[in-house]
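Each chain you see keeps its place in the complex, though not every chain is here.
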Amino acid sequence: MEELEQLKAQLQKFADDRDWDQFHSPKNLSMALSVEASELVECFQWLTEEQSQNLSPEQLSAVKDEMADVQIYLLRLATKLNVNMLEAVNQKIEKNALKYPVDKVKGSSKKYNQYGSNDEADS
Amino acid sequence: MEELEQLKAQLQKFADDRDWDQFHSPKNLSMALSVEASELVECFQWLTEEQSQNLSPEQLSAVKDEMADVQIYLLRLATKLNVNMLEAVNQKIEKNALKYPVDKVKGSSKKYNQYGSNDEADS
Amino acid sequence: MEELEQLKAQLQKFADDRDWDQFHSPKNLSMALSVEASELVECFQWLTEEQSQNLSPEQLSAVKDEMADVQIYLLRLATKLNVNMLEAVNQKIEKNALKYPVDKVKGSSKKYNQYGSNDEADS
């Protein structure tokens, strides 16, 4: 994931150039990330699920920008906390595979702790 | 960003194996993404900014998992909407560079539309 | 709205008894409120709109708890910022009536700044 590491460096320079590092505590970055996630939700809130699958070019362009903002703040946070996102995602996929075994969850959207397994506390 | 494209394929298989594609409309995925973003916020909500910069190994591990969940839903959404995240991020960085020129914003956290520029509306 | 003012006092006592006031800065309370709002979203994220209109008693009970949590943090924030919620809501309804005149918006979910009006900046 050289590209992500490269993006992290690029975004660090962007922040440095603007003296923004002082605002970028992990706490503040988590807030900014959730705000961008909600701006993404806002694009979809009055659409039906079907409409959300058939966005106009203008709608898609707005959605793309909000997705990029989420990615940007996620990478800023990863920089601040020294997290390698590729590694983190791969570890989480492994955990999820254990939490949601195919034979138990197929076709169901229930949360894993609704299957009566003995898993540890939720996330 | 071959790694991200590879992750997208891996996550698609994960969803296919569980017959979860039916739940993964862009609308629903945007909701799930924002829920994960809030679980990240929850890790920080009662911490000071300074504490958020000095997480214990347990706290960091929990934060990493939530960051991975955000990344996972973002990639699921990217799959559903045929968005290339690397391209989207690069385009957004270019836009941001225009919105936040170094000489105007250095050391300030104001939103770009608070600088009196002539930029179009934003959200 | 004597009841809301009474609730505010009751919640202040609850926090005082637990020495929680130290954590309840407006910044932190806004985070907690948004986390609860997302727990509400989580109840609905994999439901269709129709299913969300026909909750089981268990689902409704969970939703009610999350709604109460949102209300509680909103009142905590109102206490900290000396905001009278009834007054704030009434003022906002008046603003909204100007932003969304019936003859312009009937049957449409567009945001007011998509109607080509000359309104001031958005919120």
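By letter and in written order, the chains are A, B and C; residue numbering begins at 1 in each of them.
One rule holds in what follows: a residue touches a chain if its C-beta (ideal position, glycine included) is under 8 Å from a C-beta of that chain, and two chains touch if they have at least 3 such contacts.
Predicted model, so just to flag it, every value in this text is computed and none were measured.
*Asks:* Please report the number of identical subunits in the complete assembly described by this file, where 3 are shown.
*Replies:* In total, this homomeric complex is built from 4 copies.
Just so it is clear, only the chains that are shown with their structure count from here on.
*Asks:* Compare the two sides of the chain A and chain B interface and say whether they are made mostly of the same residue numbers, over half shared, or of different ones.
*Replies:* Counting which numbers both chains contribute, over half are shared, so the two copies meet through the same residues.
*Asks:* Between chain A and chain C, two copies of one chain sequence, what rotation angle (nearest 5 degrees) aligns their Cα atoms?
*Replies:* With C-alpha atoms aligned, the rotation comes to 180 degrees.
*Asks:* Determine the centre-to-centre distance between chain A and chain C, using the mean Cα coordinates as centres, and give it in whole Å.
*Replies:* Whole-Å distance between the two chain centres: 24.
*Asks:* Roughly how far is chain A from chain B, going centre to centre by Cα mean, in whole Å?
*Replies:* The answer is 4 Å.
*Asks:* Would you please write down the residue numbers of chain C that are in contact with two or more other chains?
*Replies:* 31, 34, 38, 41, 46
*Asks:* For chain A, which residues count as touching chain C in their complex?
*Replies:* Touching chain C from chain A are residues 31, 34, 38, 41, 46, 48-49, 109.
*Asks:* For a test of understanding, state which residues of chain B touch chain A in their complex under the given definition.
*Replies:* So the residues of chain B in touch with chain A come to 1, 3-4, 7, 10-11, 14, 17-20, 22-23, 25-28, 30-31, 33-34, 37-41, 43-44, 47-50, 52-53, 55, 60, 62-72, 74, 77-78, 80-81, 83, 85-86, 88-89, 91-93, 95-97, 100, 102, 105-107, 109, 123.
*Asks:* Which of the residues in chain B end up touching chain C in this complex?
*Replies:* Interface residues on the chain B side: 23, 28, 31-32, 34-35, 37-39, 41-42, 44-46, 113, 121, 123.
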